[in-house]
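Shown here: the complex without one of its protein chains, the others still in place.
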Amino acid sequence: MEKFITQAILETYLKEFLEHTEVDVAICGAGPSGLLCGYYLAKNKVKVVVFERHLKIGGGMPGGGIMFNKIVFQKEVLPILDELGIDYNHYKDNLYVANSIETISALTYKAVKQGVKIFNLLSVEDVVIREKKICGVVLNWTAVEQAKLHVDPLAVLAKYVVDATGHDCEVAKIVEKKLGWVSVKGEQSMWAEVGEDKLIENTKEVCPGLIVCGMAANAFFGSPRMGAIFGGMFLSGKKAAEIIIARLAK
Amino acid sequence: MEKFITQAILETYLKEFLEHTEVDVAICGAGPSGLLCGYYLAKNKVKVVVFERHLKIGGGMPGGGIMFNKIVFQKEVLPILDELGIDYNHYKDNLYVANSIETISALTYKAVKQGVKIFNLLSVEDVVIREKKICGVVLNWTAVEQAKLHVDPLAVLAKYVVDATGHDCEVAKIVEKKLGWVSVKGEQSMWAEVGEDKLIENTKEVCPGLIVCGMAANAFFGSPRMGAIFGGMFLSGKKAAEIIIARLAK
Amino acid sequence: MEKFITQAILETYLKEFLEHTEVDVAICGAGPSGLLCGYYLAKNKVKVVVFERHLKIGGGMPGGGIMFNKIVFQKEVLPILDELGIDYNHYKDNLYVANSIETISALTYKAVKQGVKIFNLLSVEDVVIREKKICGVVLNWTAVEQAKLHVDPLAVLAKYVVDATGHDCEVAKIVEKKLGWVSVKGEQSMWAEVGEDKLIENTKEVCPGLIVCGMAANAFFGSPRMGAIFGGMFLSGKKAAEIIIARLAK
Amino acid sequence: MEKFITQAILETYLKEFLEHTEVDVAICGAGPSGLLCGYYLAKNKVKVVVFERHLKIGGGMPGGGIMFNKIVFQKEVLPILDELGIDYNHYKDNLYVANSIETISALTYKAVKQGVKIFNLLSVEDVVIREKKICGVVLNWTAVEQAKLHVDPLAVLAKYVVDATGHDCEVAKIVEKKLGWVSVKGEQSMWAEVGEDKLIENTKEVCPGLIVCGMAANAFFGSPRMGAIFGGMFLSGKKAAEIIIARLAK
Amino acid sequence: MEKFITQAILETYLKEFLEHTEVDVAICGAGPSGLLCGYYLAKNKVKVVVFERHLKIGGGMPGGGIMFNKIVFQKEVLPILDELGIDYNHYKDNLYVANSIETISALTYKAVKQGVKIFNLLSVEDVVIREKKICGVVLNWTAVEQAKLHVDPLAVLAKYVVDATGHDCEVAKIVEKKLGWVSVKGEQSMWAEVGEDKLIENTKEVCPGLIVCGMAANAFFGSPRMGAIFGGMFLSGKKAAEIIIARLAK
Amino acid sequence: MEKFITQAILETYLKEFLEHTEVDVAICGAGPSGLLCGYYLAKNKVKVVVFERHLKIGGGMPGGGIMFNKIVFQKEVLPILDELGIDYNHYKDNLYVANSIETISALTYKAVKQGVKIFNLLSVEDVVIREKKICGVVLNWTAVEQAKLHVDPLAVLAKYVVDATGHDCEVAKIVEKKLGWVSVKGEQSMWAEVGEDKLIENTKEVCPGLIVCGMAANAFFGSPRMGAIFGGMFLSGKKAAEIIIARLAK
Amino acid sequence: MEKFITQAILETYLKEFLEHTEVDVAICGAGPSGLLCGYYLAKNKVKVVVFERHLKIGGGMPGGGIMFNKIVFQKEVLPILDELGIDYNHYKDNLYVANSIETISALTYKAVKQGVKIFNLLSVEDVVIREKKICGVVLNWTAVEQAKLHVDPLAVLAKYVVDATGHDCEVAKIVEKKLGWVSVKGEQSMWAEVGEDKLIENTKEVCPGLIVCGMAANAFFGSPRMGAIFGGMFLSGKKAAEIIIARLAK
Partner (left out) sequence: MEKFITQAILETYLKEFLEHTEVDVAICGAGPSGLLCGYYLAKNKVKVVVFERHLKIGGGMPGGGIMFNKIVFQKEVLPILDELGIDYNHYKDNLYVANSIETISALTYKAVKQGVKIFNLLSVEDVVIREKKICGVVLNWTAVEQAKLHVDPLAVLAKYVVDATGHDCEVAKIVEKKLGWVSVKGEQSMWAEVGEDKLIENTKEVCPGLIVCGMAANAFFGSPRMGAIFGGMFLSGKKAAEIIIARLAK
């Protein structure tokens, strides 16, 4: 039986991977904004793949605030929570509390059911370019990087690449360092309301082929930080999907 | 707003934690068998809490086989997959392949919806005893252990403790080392069919108050190992729940 | 009994923490200047909280000079030592020697008795801002940082924030890096007399909402370093308290 | 001035150290039981020195329970808390809660005031023996051990040596490994009430010249563990002092 | 073009790997004895695969003696060197010196040309058993082990498994620890002549399905060590091949 | 016998090393371009030595693409593969796939047979200069660097130095940092076709005495990256040899 | 007896250290140039102390060239070798070879006999200044730095400070970073003859109170590197002594 388990896993995975060496959208990072972006793209029949460097799915969400696994949402995000089947309780004013583990498992489950393909344990090392457009990502096993092995990467082509890696803005930093097409600014200190607004505003195509989302609170745009409130993240992921759907429709 | 986010998270978490300082069942480990056990217990109105040492939920499942995130199930487990809403494809004979990320997110989501409380980032350091019965677990933040800080733990009482920590059999090893009530045997080499059978057989109460599940393939019973096949894990988690329900009913 | 110990500690701590999510003054660093500042503020009925990143209270004081746990004070500080009940011996000229362990335990004990709330093991990750004023700190467990976990922080609001983190000037460096409101200069070489004078002179509000103290000998003002002489530290902590009391009185 | 600071610290420390190369009692470990033992010995005019391997004084006390800096005491310890000037609040039954930082700073301060000499940053590497009696400790800088330098230790003679190193029972382990005079048993699981009782019972002279205290909950006697409750620790430190005073009186 | 490079590598590798999930002989370790064993097996039309945990092929050979990349052979091995096209110079008596880099590259090249399939970067984690016979190996990426990721292994079936891992005797140690079928003895001190003889003598089937080779000088048989002389290694690899060919012929 | 093994290795190695303290060409890096360059130089009777910092020969080649040990070549490189006796299969268009382990072992073996001397485990720490020309390399054991020992290096003189260290461009970076004669640019993102062309174009003498090869895809010239395609590498190594042969002929 | 060993070591060391809290010259670094400088100063009745951060005396000398413990001298240094009683053999031209272990032990022994006081295991953390003159060093245990303890340093006053720390130019870098009085240039590549000349030329007072020696080949002056030839080092140490003797004579 062991032989067939081995063959089943190798064949199934490779077939799926080979089918995704060329996609419509490659999303980097399986945190809240990346998964929501994938969910809405897949719902609109876009061929989408998510690459996550960690074994774990969910980005910063599972840890809640200082290891207390609860997270906060604003009222305007409730329809999305309802659509994904996530419970919440009203706390005060327009703030609602949800369980972070329920939230991330619901979001992952619904995204996969919509047709999002997620490959974890793969890190983005580089982007593929043609003239002045990003048109793919260059991947390697995260374990190769951590074990400090000298091993070459492989490439996956995509019409659009989404950087949803959060605080690290990994793809944007590669583009800044190697190509100089974008400029990554310093993260600002915490101002939750303003941070949430900036997050939506900053969801956009920052250079040809590269959309960023879920990055108000980070180093890319120099916007204020927000803490364990995730409404803006969800709206940003959704907006990124809408931008790409509009462009692909052209 | 920051102040209210802080208060919302602290208050909500603490209230939930305080409500769970005394429970019917404390499950250690949020991998496949621990979550399934929790799912069936909660479905039967048992007050159950799961403590997971990692930030990540899911144990060894998200990594699939050698980083290819697919896992294999046997035919007899399909009803459970159907109940949890997990997709699968037939591969050969009685083997079916599922996506490991979909599987773990579905299982987590459904368990939480049934009422299972999961607290991650907490490690079991010790058990609570009375005479000759395990009646609780002693917890500390995993981060405290990793940062090598000298900080004392706290205790949670439970009628039954489930060790679902897999290969590490953490709770059983504590009981072996400190109390000598159980004996942890060496893991045997891979023999998938036999391993799956042993896994069900070995799901039982190993000393008063301590049930183990999901451990055929590990060091506790000296049974054969199985690889990336998870049917037995699911059935073992279910059986552990059934054992406890029967005892609580007395 | 274990259950009640758990509940007693969780409830008591959380209640105290929730009462301090909004304070008059948040002091970062429980070394000599931070504790003295807190002592004089609390003595004047100001609601004050101290956050210390280490398990240990006392900053550089317990190590004395090159691990010989004695420290030196100047004559003008003797009234403070007398007020705190710290013994000392005359050495030569205006120099007096005290035991560093006695000094820090006396200072901590007296500060707590005056009503200073100290939360150790918490690190300042960021500040909270409104327009052009610092109005709080963003905290996370030090253990989270050391264990390299991806966990979001929480915020505490304060009318004034005091950076008493010494050589590291942690808060000032965050403000410099993220907001650019202050400029941290290089530490200068040792010149004990001048260092002591500078230390008092440099105790001030460096940008709206942020007071620094205990920093003559460090990277913030480019002043000379002093060694194991602590008179200036004490006077600086006291002066910081006086500045804040004056402003709060307005 | 720098030269005189240097001389003041070197001369004062060395004079004190030389005066303590031969003492009545050498206590290893400046945690709660070691400090209380020292406090009561010094109160009875016994020449006593405490060696602590860390920079920090206080053992496991400052961390409270899972980083929440509160600790619990039983009713019978309140007279000691009152004598030391430590505040507490009633929680339930015979349980009282105190602030861990206040407790340890009060205890340290009062011990020093009674005449206890504390040298921190020094580790016990070995004991001094004569025939069949422990009559001193062999010390080295903790930093030497941590920096893995090849540097020889020095010895301090004492009529009695107290092992108050808690869970590590460092001195007892040296005696077990090198001389075989004692036998260190495995720590048992948590049972708070029994642990507290055992702690007092187990405070005794375990071989000629070596008294242990504060060790019910640890590896030495195989007694149950207790968690963040410190009443027994205090009573054990006091009892150790009483045993020694009685013997010295002979 | 990037897409086709990716597909070419994935498809070609996986096809080859799937063709080798069931083989005649699985050799663990691509050092001198493992490669020679593979070379002679492939020359006899046996389907053989070599798994090597390192990126590097060649075991201890490339380092020569104390980093001087020369190795020594005895006269009786010269025919093998001639067959592989490796140059050598006479040194004294029956000792000949060759370049270690030339030797290992020639041996690898000739083995591959004979049809040996080598997969590097894969570690043996376990063996597959049926009743009382070893019938395969359980593999994982070495990088997974080094990056300490929780990822399950996969299995490859084989009629015979060869442990050619040298000093580490990795497969034999797994069999000893998990199944108790063999016993690994302590390595003995250097005695070069005797070591060379023992090496040939000790090449044999140590339990059903497991042949060891290249192990005279190591922990498995308690034989003397040899140093940078490799004649016995070559003869041992050849003998292991002959044993297997004889058994497969039955 | 041990004594003669020791003497054989020491004498043979040292004799060879002393004969190569002054050479025509010193190549740094035993990856594909360095070895090919050495092969063609030796074929033309040039006295050439290769220094490799690792134990392993072959640079990035043995790891293939993301640990799948296959590599891709373009049609125009087939004559070189044929000359070296390396097998390949046609994949698509002008792309051919070869086994990476066969490729590197064939290349190493043929280079050594042509007379290339390879010393592994030696790192280049510095270059030797005379006025405005590079005329040698300064070497130390890689193990000295890794063990952080304070040990001085030694020098080897050469008419030309080749930097074939790939992504690290180690020699060029030393020359940039210490002498300022060259400028190392940032690596650009992946564009395989362009990268291959640039690689040949960029093979040249970058300052008097220093030739670089195999560096299109790296930090030195700011050219696009290529992935696991190695045709350009081979052609670059060959071109570097041709440049040097031409200059030495003058 | 242990007590008297302890007292003998503490008293003798402290007395010597206290006598050297104010000296004529403080030399940082006990390598060849520092020791020779000290030797000639002491021979001229100057009160001189050497601080060495390592346990080991001798700097880079004991390692010889790539771990072969021989070093090379030029003919003009032979009188110094003769004065110190160091053996040497002629190799070629004006080059002589000596044993590195003999050399450093002879030099250390003769320096101590002349009256040089050496304190090892102490690191220079800072300098003492008065207006625009260096007038002492600030010291801490190296072990404190390595164990990352928070412990304050102490100061020693000196009329002149010598930086003989070699490649690291530790004191000069502190002066550059904190005071900006000097500028440390990049080390140049190897050119042995020129390096030796520069080394003597560069021995001078670089800012008021700070003399550097043994630094031609390092980062301070941007001079060429030399390798395992030590003649210039010896001459530089001697010249530094002569400069200081001349100034003290004024």
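We call the chains A, B, C, D, E, F and G, going by the order they appear; numbering starts again at 1 in every chain.
Operating definition for what follows: a contact is a pair of C-beta atoms (placed from the backbone, for glycine too) under 8 Å apart; a residue touches a chain by one contact, two chains touch by 3 or more.
Computed from a predicted model, the values in this text were never measured in an experiment.
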Practice prompt. Over the full complex, note down every shown chain the hidden chain is touching.
Written response: D, E, F, G
Worksheet entry | Contact with the hidden chain (one of D:Leu18, D:Leu78, D:Val151 or D:Leu248) | D:Val151
Worksheet entry | Contact residue for the chain not shown (choose from D:Glu16, D:Asp87 or D:Asp126) | D:Asp126
Worksheet item: Of the residues in chain D, which ones touch the absent chain?
Response: 126-130, 134, 136, 138-141, 144, 149-155, 174-175, 177-179
Worksheet, complete the sentence: Contacts from chain F to the absent chain lie at residues 2-3, 5-7, 9-11, 14, 17-18, 21-22, 55, 121, 128, 136, 138, 141-144, 146-147, 149-151, 154-157
Worksheet item: On chain E, what residues meet the omitted chain?
Response: 59-60, 63-67, 186-192, 224-225, 227-228
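Simple rule for what comes next: only the chains that are shown with their structure count from here on.
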Discussion item. The D-G interface: which of A-E, E-F or F-G repeats it, judged by over half of the contact pairs being the same residue numbers?
Written reply: A-E
Worksheet entry | Rounded Å distance between chain C and chain G, as computed from the means of their C-alpha atoms | 40
Worksheet item: Approximately how many whole Å separate the CA-defined centres of chain D and chain F?
Response: 62
Worksheet item: Where in chain C do residues touch two or more other chains at once?
Response: 2, 5-6, 9-10, 14, 55, 63-67, 121, 128, 136, 138, 141, 143-144, 149-151, 154-155, 190, 192, 227-228
Practice prompt. Provide the full list of chain pairs in touch.
Written response: A-B, A-C, A-E, A-F, B-C, B-D, B-E, C-D, C-G, D-G, E-F, F-G
